[in-house]
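Left out: one protein chain. Kept in place: all the others.
Up next, chain A:
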Amino acid sequence: MARPGDPKFLARAGYRRRRMADAARLVPLIGAVLMLVPVLWPGTETRTSGAMIYVFVTWAGLIAVIGAMSRPLGRMMRDPDPGAEPAPAGDED
């Protein structure tokens, strides 16, 4: 029934999905780190305008990244796990 290529393809799709979920968990952490960078700035030398530009650019970048991920993640919610892999233990326990 199965040609040699098929299972590999399915497994690959499942693998991609799991890495996508990992990325989704990672984004807020990266975001948090980026947003905490201003804490390290020395108070007297930093201008508000520069801080503003940094914060808003980072913010926009974060929105763009999670925006790009929202479609595949939404699809994952609609039809979960075609590869029928067990969910990674870290997620559920």
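Here is the rule we use: a residue touches a chain if its C-beta (ideal position, glycine included) is under 8 Å from a C-beta of that chain, and two chains touch if they have at least 3 such contacts; residues count from 1.
Here is the rule we use: contacts and distances are computed from a predicted model.
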{"item": "Missing subunit (named according to UniProt) among the choices \"Cytochrome bo(3) ubiquinol oxidase subunit 4\", \"histidine kinase\", \"Nitrate/nitrite transport system ATP-binding protein\" or \"ABC transporter protein\"", "value": "\"histidine kinase\""}
{"item": "Touching residues (missing chain, whole complex) on chain A", "value": "21, 24-25, 27-29, 31-32, 35-36, 38-41, 43-44, 46-53, 55-56, 59-60, 62-64, 66-67, 70-71, 73-74, 77-81, 87, 91-93"}
